[in-house]
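Note that one protein chain is taken out, while the other chains of the complex remain in position.
Presenting subunit A:
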Amino acid sequence: MDRDALNRLRWRCTRRALLELDLLLGHFLDTRFADLDEAQAQEFAELADLEDFALWPLINGDQEPKNPQQAAVLAMLRSSRTRNPA
């Protein structure tokens, strides 16, 4: 992912409707995103494009992931644990 795309993703991860998702996605981007392969990074970007009330149930397990690839990225997101005080 090039610099511009990454910065755009950063904005869309940290200016959400819900504080919960600002914290979670921003922290993931800072700590885990660099470890993702290209397909996983694309999957994460697609998740970040979801509206908050579509994404949050996927993260907290109230809704089933649409495929194994999405499930894998969600598992990483869920386990990233954040205490980011920004």
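Just so we're on the same page, contacts are C-beta pairs under 8 Å (C-beta built on N, C-alpha and C of every residue); 3 or more make two chains touch, one makes a residue touch a chain; residues count from 1.
Simple rule for what comes next: contacts and distances are computed from a predicted model.
Per the UniProt record, the chain missing from the shown structure is "Succinate dehydrogenase flavoprotein subunit", taken from the list "Carbohydrate ABC transporter permease", "Heme exporter protein C", "Succinate dehydrogenase flavoprotein subunit" or "Competence protein ComFA". Those residues of subunit A that touch the chain absent from the view are 3-4, 7-8, 10-12, 14-20, 22-24, 26, 51-53, 60, 78, 81-86.
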